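Let me give you the structure first, and then I'll get to my questions.
Below is a slice of the complex: some chains, not all, each in place.
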Amino acid sequence: MKMIVAVVQPNKISEIKDALNAAGIERLTVLDVEGYGKQKGHTEIFRGREYEVLFTRKTQIEVVVKNEQEKQAALDAIIKTARTGNIGDGKIFILPVEEVIRIRTGEKNEEAI
Amino acid sequence: MEFNLVDTLWVLIAALLVFFMNAGFAFLEAGFVRAKNTVNVLAKNFIVFGLATLAFWAIGYTLMFKGNFSAVFFSDYKSGVEGLKIPEMVFFFFQLAFAATAASIVSGAVAERIKFISFIIFSLILVAFIYPVIGMATWGGGFLYKYGFIDFAGSTVVHSVGGWAALAGIIVLGARKGKFKEGKINAIPGHSMPLATLGTFILWLGWFGFNPGSELAFDEKVPLIALNTNLAGVSSMLVATILSWIKFKKPDFGMILNGLLAGLVAITAGCADVTPVWASVIGLLAGFVVFFGIPFFERLKLDDPVGATSVHLLNGMIGTLMVGVFAVDKGLIDSGSFSQIIKQLSGIGFTFIVVFPASLLVWFLLKLVMGMRVSEKEEYEGLDYGEMGYEAYILDDKR
């Protein structure tokens, strides 16, 4: 079991969700984050003074997948929809997951995902 | 009743508009500070009308208009004020609203680092003693009035007084942590433009009480004053828009808000004495003054979170001075004489000489006796946390 952590452009989130759904993966957790990378911050103006805003708003997605096949399907869905070719499209990190529990039923691991 | 009822009604309504300017200052200042200091700023601006009521009722009013300390807790509304055509109670209420405004101006400049209690004490002293001295000289029949100094609605008496007190405050207080770091001037952006806009709109509305109400009657001058007030405000606002657009390639909304206020402050002295065209010229000037004034103070390492020194102090002075140039008959342009300019400079100078050192002294004593500034930790965490024990927004309440 793996956790796919993807940092993406915020406005892509509903497309990504649809693509994941289409791939049969109907579960994910989403959070608003801010990022810094190749894409640097930008300039804003407050009452006569410009200043740097360090971070850019991003959205982070967490999807836990059962197996290699589901992982691949999820990656394809995310990459397909999140890619625009511009700097700042974001990254995907894959982390190992040792156990999964569904709180409602107590189901474990593959069944719980 | 021996008084003119229409005059009285008008001044009462104008007083309510000026009273409501406290809400305007509260939201303007709240919008221009960081979220973590919002409750503190709101509380200062809310409580200040209470403090002003107390101080002005107890001492300030009699000092200003009777020239003495005779009437602690003023109550003899029968004694009268010379030349007043409305009941003295209405006059008292109108003047009270003005006095509170002066204290509100200070509040923004010292925001985000001052101890609540220090602000309270300073406000009491300002309204009880310092403000009335200038008021007495100019509006209370004092020597500036006799000399011919013109400050119709208070560019000097209210706005410069507040401005000097604010400047003294930020000198003694020092800048917010992080404002000037490693020789760089950093912007500390305000947290809510809707609040700042609300505040500015309320102030704009209030100014239609502030200036035309100062006629203390409802006569043919009132519409002219209203028109002049608006023209100066919008001229200044449009100048600020254009200048910021040129400089930053984008209109700087914070500056636009301040721009409007700058024009309103500047016309306050001369609104009854200039024609509409000159009113808008004064506004144009104000737009430049505020646009260049804000970075000017920053370069002096003076940290004023809401721009009060530029809006109220600089434009209060410029506006007062311009009466000497543009006033019908008396000004340089009509009369060809510099005499009114000199009178204006006297008023400006006297205000500086009295208010700035007095304020410095009071602030300094406060610093000595009780400490004026919150701890560094508290400043980081926010004054809402440390001074007030409450935060402005709780949005995650699904929990």
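In this document, chain identifiers A and B correspond to the written order of the chains, with residue numbering beginning at 1 in each.
Going forward, a contact is a pair of C-beta atoms (placed from the backbone, for glycine too) under 8 Å apart; a residue touches a chain by one contact, two chains touch by 3 or more.
What you are looking at is a predicted structure, and each value in this text was computed from that prediction instead of being measured.
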{"item": "Subunit counts for every protein chain kind in the full complex", "value": "A x3, B x3"}
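We take it that only the chains that are shown with their structure count from here on.
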{"item": "Intercentroid distance (Cα basis), chain B paired with chain A, Å", "value": "50"}
{"item": "Touch list for chain B against partner chain A, complex", "value": "32, 185-190, 244, 248, 250, 252, 254-255, 258, 291, 294-295, 298, 307"}
{"item": "For the chain A and chain B complex, residues of the former touching the latter", "value": "44-51"}
